Structures are given as C-alpha cells and as structure tokens.
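My questions all concern the structure below.
The complex appears here without one of its protein chains, the remainder shown in place.
Just so it is clear, A and B label the chains in written order, and each chain counts residues from 1 on its own.
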Amino acid sequence: MRNRATAIRVVVIVWLVAAVAGDVALAFGPIPPGQASDLASSESLTILLLAEIAWPVFSAVLAALFFTLVVNKIAPPTAEVSAEALRGNTRAQTAWIAATLVVVLSLAVYGTVALAIDQPGAGISADAAALPMPTSTSQPLEVQVIAQQWWFTYRYPSYGGIETSQLVLPVNQKIEFHITSLDVVHSFWFYALGVKADAVPLNDNVVTATPTLTGTYRIQCAELCGLWHGNMADNTAMVVSSSDFAAWMQQQTTLDAPVMKYLLPYSHTYEPSPTVYGS
Amino acid sequence: MSTPPTLARRLNEWGLPLGIVGMVIGFLIGFAVGTHAIPYSFGEDNSLGSDPGILLGYALSVVGFLAGMGFLNYPIGRLLGAKRPSEEDNAYIHGESGGLSRYFRMTTDHKVIGLQYLVMILAFLFIGGLGAMFIRTELLTPSPTIATAQSYLTLVGLHSTLMIFMASAAIIGPFGNYFVPIMIGTRNMAFPRLEALTFWLLPPAGIILLSTVFLGGFTTGWTGYAPLADQNVLGMDSYLIGFALIGISIGLSGVNMIATILTMRAPGMALSRMPIFVWSVLVTSFLGALAAPALIAAVMMEVFDRSYQTTFFVPAGGGSPYLWENLFWFFGHPEVYIFVVPAFGLIMEMLPVFTRRPLWGYRVAVGGMVGIGLLSFVVWQHHLFVSGLAPSLRPFYMFSTELISVPTGIIYLVALGTLWRARTRFTTPMLFIFGFFFNFLIGGFTGVFLSDVPSDFTLHASYFVQAHFHYTIMGGEVFALMAAIVYYLPKMTGRTMDIRLLRFQFWAVFITFNGTFISLISVGILGMPRRVISYAAYLQPLNVSATVFAYGLGLSMTLFLGILLWEVFIKQRVAAANPWESLGVEWQVPTPVPTFNFDRLPVSWSLPYDYDTGKPAADFGPAVPAFSGA
Partner (left out) sequence: MRSRSWILVGGIVVFGVLVGFFVTRFLNPTPPQIAASTTSQTLQGRPVVDFNLTTVAAVGDAGQGNGEHPNWVGYLPTTYLKVPAGSVVHMTIDQQDGQTGLRNEYFGLVRGTVNDQMTVDGKVMGALDPSLAAHTFTIPDLGVSVPLEGVADNAPANAQIVVQFDFVVPDKPGLFRWQCFVPCAAGTLYGNGGPMQTLGYMAGELQVG
C-alpha cells in the first residue's frame, strides 16, 4: 500500500501543478471575444472565469480516471480489497453533490449579476420612438440593423434616418442596436463587440454596447437564412474616431440623397411589402 | 410448418416486396389526389408538383408501406370476418421458423427487432458520415469549391438530420429492444406489433429524407427554423415528413417501453432490483413519450403553413417564428437526453462487469438519471438566449441548465466510485468506456460555457456549439454504441471480434475524433458561424486540420464497420457463452437466446452486480445447457 499512497501523492501534485499552470496561462492568453467593447470585455471576463474554474475541475476528474487506470499497474489491488463491497458511501455522495451544487449556484449567481450589470440585451423593445441624438457619449446612439435576405443594412435615425450598407460606429460612444428583419430569421453577429442578436421579422431586438477600440471588423449572419447565409458577411465594419464618423456620415448623407425621399419613415419594425407572398 | 401456409403467413412472408409496392402505389395515389383534387391556390409554380401533392404522397406512401409489410393485416382481416390467426401463424410472425428472412419482414420477436434496429442505425450513421466527409472536404477552402452554396446547405441538412435519426435510437433501439425484456424476466415487450412498427417507420423515414435531393433539397438544416422553412422549395417536405415519422417512432417506442417495464417485470423483480440500464431506458421512454408530441405538432403546423398559407410562423399573418423555435426546442432538448441517457445506463451496466465489483451508488445513479429527465424539460430556452425572447427569463434558464450538470456529474461520481481500487479488466469495451468518459467530460464542460448567458453571446451559433454536441453525441453516444456492439455481439450473434484490430481501431477513432473536434472548438471560439460555405480566410488552417483529422475519423469508423461485417458474416469466429463473465441475466440465458427468452422463469431476483459474493442475479432452476438448439 505504500506504493499506492505515493502514487496518489504524485497524481495530486501533478494535478495541482497542471491546474495552476493552466489557470495562469489562461489569465495571460487573449480570451475571446476580445476587449473591443465594454460588452466584449465583460463576456471575455465571464469566459475567463468559467475557464479558470472549469480547468481544475476538468483536470481533477481526468486525473482521477487516469489514476484508476494507472494504479492497477503500480499497485494492483489484492483480491480482497478489490472485492470490497463498496456499496455506496453516503458521505462521499453528499459531498460531491454539495460541491457541484455550490459551483453551479455560484456560476449562476455570477452570470445573473453580469447580465444585470451589463444589460447587454434588453430584448424586444417596447418603445416606439427612436432615441434622440445623444448629447454625451454615455447616452446611447441608436443604430438600427436591418437584416434581409441576404445582406445587412443599417439606419441611423438621429442622422435623418439615412440607410447605409456599411456599418461605421464612433468609438467610446454607447450604441443601442435595434435589430430587426424584413423576411426570415437572421442573426447579427459583431464578434469583436460581443454583440449577437437574432433578427426576427416584426420584432425589435435591442442590444447595448460601447466600442472601445478603433479598427476594422467582421460582421456575419449567425442564423441560417437561406442560400447565401454563408455570404452574408463582410469585413468592412469600422469603429472610428468621432470626427471620422462625422465625416463619414456627411459623405453618406450626400450619397443617399437621391433615395431619401423613397425611404420609409424610421420605425423599429417594418411590415413586409410588397405582399407577404410576393407577386 | 405442418399445415399448408395460410394467407396471413404468405402476406407476412412477402412483406418487404409488398411494402415497397405499397409505398410506390401509395405515393402515386397521394400525389395524384393532392395535386389535382386539392385546390392549391399558391402562385408558386414548381414543375415537380405542389406541396399538398408531395405531402399527401409521402403520407400515403408510408401507409402503403406499412400496409404491405402486414401491419394492417390483422385489423382488416378481423373486420372482414376472418378468424383469429392460428397458433402457427402467430409463431411464424413471431419469427419462430428462424432463418435470415425474418429480419426482412414484420417480426414480433423483440430480439429480431433489436438486430433490425442495429442495422438501420449503422446505415444512418454511415450515410450521414459520408455526408460529413463531403462537408469537410468542401470546408478545406474558404470559398465554394466542390459544392455550390445550394447543394452545401442540403448536404448539411442531410448529414445532421440523418445523424439525429441515428442518435435518437442508437442505444435504445438495438439494445433496449433486445435486452430489456430479458433483463426484467419477461418473454416479450408489452406491445410486440407496436415495437415492430417503431422499427419499420425508420426505413421509410430514411428514404423519404434522402428523396429530398430529387425535389430541390432543403436549406434550413435539421432545426428547420420557421419562416425559412415556409419559403423552401418542395424538398422541405421530405424533411418534415421524415422527422415526423421519427417523432412518431420515438413516442410509440417510449410508450411501449414504459408499459413493458412497469407492468411486465417478473415476480420478485422490484424496481429497486432493476439493472441500471433498464432504469435509463425507463427515463428515456418518458422523455420520448412526452416530448415527441411537441415535435409532431410543430411539424403539422409547418405542413399547413406550407400547403395552405396558414401563418402559424409568419409574423405578417399574426404568427411568430418564436412559436416554431419554442416548440422545436421543447422537443429538442429532451431529445438530446434521449440520446445520452441510455448511453449512461449502458456504460454503468458494463462497469461492474469489468471492475468485478458492485455498482457504486446505484440509488444515486438512478436518482441522477431521473433528475436529468425531469430537468431536461425546463432548460430548452438556452437555445434561444440570443433570440430576443423573454430576456427576464434568461437567468432562470441559465440556472436550470447549469443545474443539469449536477445529476450528470453524478454519473461520473458513480463511475469513479466503481473504478476506485478496483482490479479493472482492460477489455476492449473498457477502452471505449474510458473514451466515452473523456469525450463526454469535454462535451459537458463546453456545455457549461454555453449555458452561461454572457459567454453564450459569443459562442452561440458558432462551431463551438457544434463541437459541444459532437463531443456529447458522437464522443458520448457513438462511443457507447461501439462499446455496446463489442460487448453484446457475442450475445446477439454468437460471434466475437478480433481484439487487436479493435484496439487499433479504438485508438484511431479516439485520436482522430479529438483532433477533429478540438480544431472545431478552436475555430468556433475564433468566430466561425455554423452552416456556412464561406468563412474568413484566417480560419482556413484550423479548418484544414479539422478536415484531415475528419478523414481519419471516417476511415476509422469504416474500419469498425468493416471489422464488424467481416467477423459476423465472413470469419464467423464463434464466441464463448459469457466472454465477459457477467452476472447479468442476459448473459445467463443460452446463445442463441431461446424464442421466449427463458425456458423456465427465473426467481429470486437481485441486482446483477454482486461480484463480491458472486451471487447470481436470479435463480434459473436446474442448469440449462449453454448452447440450446441449433
């Protein structure tokens, strides 16, 4: 039995080292989805925390399973020990169930708190009116994402309701995305900002995020929407400084001028027309 | 047969050819009636037919198939005044004449049905797997190469739907049907003809699903989300009818199993003395019987949406896409536990045999599975976290989903307790069992990341989800399936498989499986969405790595099939009567198992895990020879 005790000690030490090393490595590595917005940073933190808790537990269970394999070779149990009628140890069972419950409860509490603080997705909006132009960066700028088969277009109600096919956002400005669809269910996924929300026809899905890093990013559709679902992605979404944003908005207003008189008044959802079944 | 064959027997004997004829005739009648007699006011033109025509055609083809197979013979015969079938007719239908032909007709012997299921499951697995190989080949490059955007979506839909068909009955179909009556000491299931029906719904479901390619395919994937499903061409109807048939099969088999387990146990076989596998089948059957109706309801609504311009799922008509999502996932979540709970049961059934000691914590294991079953009905909204639906309910569903990891963890607790200080025998099934535990651990932990709402915002609808369910379903259920095939083959067919080849195959499949899906976990974390034919260029190296491993995975799975077919049909190496030295009742009956399972009903039942005392699970009375009958 001395061999067995040593074996247990070795396994526990190896596990401790692996658990600590893994956790430290995780803390240094870039965690998706990155830090490009406050929402993304919060999601990164949640993923990091989950990983930090998951890795030691995962490696412990693996170590235990592996140990039962290996100890057969190092210190094979005698026939008597092996046949011990271990018919269930209430203490061990209670301890395991209690421990897993505690972990699960704390994860759930943390997740709920994170959701409450971020309020990343207020879900379906009850408001009918668009938000006014923000007077400070902490007031939200409303940007509508219109998903249709098979491209996203974007409307900026506080800039006269102009519509564009490229998404440009000012940095450090709180953005309130209102996501809707004109036909089937799509999903707006702005990976770097940590924004993902389904675009459902005649529904307004609201997500709030503040981009914090300028750059060019990818937007893609994350809900199967038909033939060109895989192509409903573009790499030209940009987060720029507020002066660049104003310049871009100026340029878009000029470009959009011929079609402005035809655009529908801004609203959070749009009835599909022509008729639902085409004509 | 001493008397000349009766009409009933002839009709049953020619069941399969008649069934195929019935299928064709039924389809033609249904198609004709649906296209011409039912007014179809849609403007859409499809030169291949109309939705009501195709739907009615499929429905009547299934009726025709079942009629040809002989399922309607008894009721119609009685209505026409025929006498009850004679003893000989019943014996024939029960497959007592033996031989290979009883596997190709409607047979009411649960053992025959179990083997039929096994063949069908393997067929779905390998056809779906072939589809997966094509998908991975296409994904070698970020833009379309061997497939077009259109054929790719149908390919994805076929692969996933076939695999769902496979997984929904992979363990409970072959091994539940074959062994549950034996394990509880009865001669057959409660409703044998119903059992045959649940099997014979699968071949038409598969054929109907595969026929989608002749109707233009379907672009919704296996989840069939609503407005897009309304928009699809005729091929969508194949998916709808095929899936409905599977739902009916799951529901009916659930009812059958519940009735059998609760009412037909041998005297003295209390619920607390049931093998753990039978408990898992009981829990699964409740899940199936209660969840399948939601699917069937959803499919019916979709059928009406497509045929008659009802607007159940069309917002402009007052409906909602959320309705389909909720109904589908109300079924879909218990469905995945239907996949995995029998696998848990089977693994826990095998562990005592290879550790030579009682199952540690039998009661807590039962409690764990019952807990999984109950909780599985209140977690489905975690598929809808980003849909915008009921955000105030997200914390509750996050909690319930995370909670379900507690009973699942109990399974690991029981396994560890059984393995602790045990003199484990490293047989080939044991290898697959360890593979199961490793893979399902990864699958379970990736699930925790998905259950947490903030992290789900990043990970939902990405390849991370795909890797999660492949780890749990393929790494879990399919590995358990392979373990079960290796374990039970000596009992079901009397053959055994080459150990060295199997061990090589295990390591091949384990390494390639993990290589493939770890690549896909990474690709998902980096932001690749599901079901796309083109992706961002920086994701190509990981996709190439996944494809290369996937080719290896396909080859190792084919190797498994090859070994299986070779040993059973060609080499025919005879197995010992009880090669694993199990105390289970199913191993104490002779091979081949007698027609009515027991020559004499066993008494004095106890849990079959008393490896410490060697006490048998039941008393069979005077010894019965190992090989009874040719």
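In this text, a residue touches a chain if its C-beta (ideal position, glycine included) is under 8 Å from a C-beta of that chain, and two chains touch if they have at least 3 such contacts.
Please read these numbers as outputs of a predicted model, since none were measured by experiment.
Undergrad: Taking the complete complex into account, which shown chains does the hidden chain touch?
TA: Within the full complex, the chain not displayed touches A, B.
Undergrad: Which of A:T137, A:N231, A:T253 or A:S267 touches the chain that is not shown?
TA: Checking each option in A:T137, A:N231, A:T253 or A:S267, the one touching the absent chain turns out to be A:N231.
Undergrad: May I ask which residue of B:I93, B:I127, B:A205 or B:V465 touches the chain that does not appear here?
TA: For the chain that is not drawn, the touching residue is B:I127.
Undergrad: Check each of B:L209, B:V314 or B:L431 against the chain that is not shown and name the one that touches it.
TA: Once the missing chain is taken into account, the touching residue is B:V314.
Undergrad: Touching the left-out chain: which of B:T35, B:N90 or B:Q150?
TA: Considering the complete complex, B:Q150 is the one touching the chain left out.
Undergrad: Please output the residues of subunit A touching the missing chain, sorted low to high.
TA: Touch with the absent chain occurs at residues 146, 148-151, 153, 163, 165-166, 182-184, 226-228, 231, 234, 255-256, 258-259, 262-264, 272-279.
Undergrad: Would you write out the residues of subunit B that touch the absent chain, in ascending order?
TA: Those residues of subunit B that touch the unshown chain are 42-47, 100, 126-127, 130-131, 134, 143-144, 146-152, 154-155, 210, 213, 216, 219, 227, 230-233, 314, 565, 568-570, 572.
Convention: only the chains that are shown with their structure count from here on.
Undergrad: With chain centres defined as C-alpha means, what is the inter-centre distance between subunit A and subunit B in Å?
TA: The mean C-alpha positions of subunit A and subunit B differ by 32 Å.
Undergrad: Using the touch definition up top, name the residues of subunit B that touch subunit A in the complex.
TA: 42-43, 149-150, 152-153, 219-221, 223, 225-228, 231, 309, 311, 314-317, 321-322, 356-358, 360-364, 386-392, 394-395, 398-399, 402-403, 405-406, 409-410, 412-413, 415-417, 419-424, 426, 434, 437-438, 441-442, 445, 448-449, 452-455, 457-458, 460-462, 525-527, 529-536, 611-613
Undergrad: List the residues on subunit A that touch subunit B in their complex, please.
TA: Its residues touching subunit B are 32-33, 39-40, 42-43, 46-47, 50-51, 54, 57-58, 61-62, 64-65, 68-69, 71-72, 76-77, 79, 81-89, 92-93, 96-97, 100-101, 104, 107-108, 111-112, 114-115, 118, 120-124, 179, 183-185, 187, 189, 191, 194-198, 200-206, 218, 220-231, 233, 235, 271-272, 276-278.
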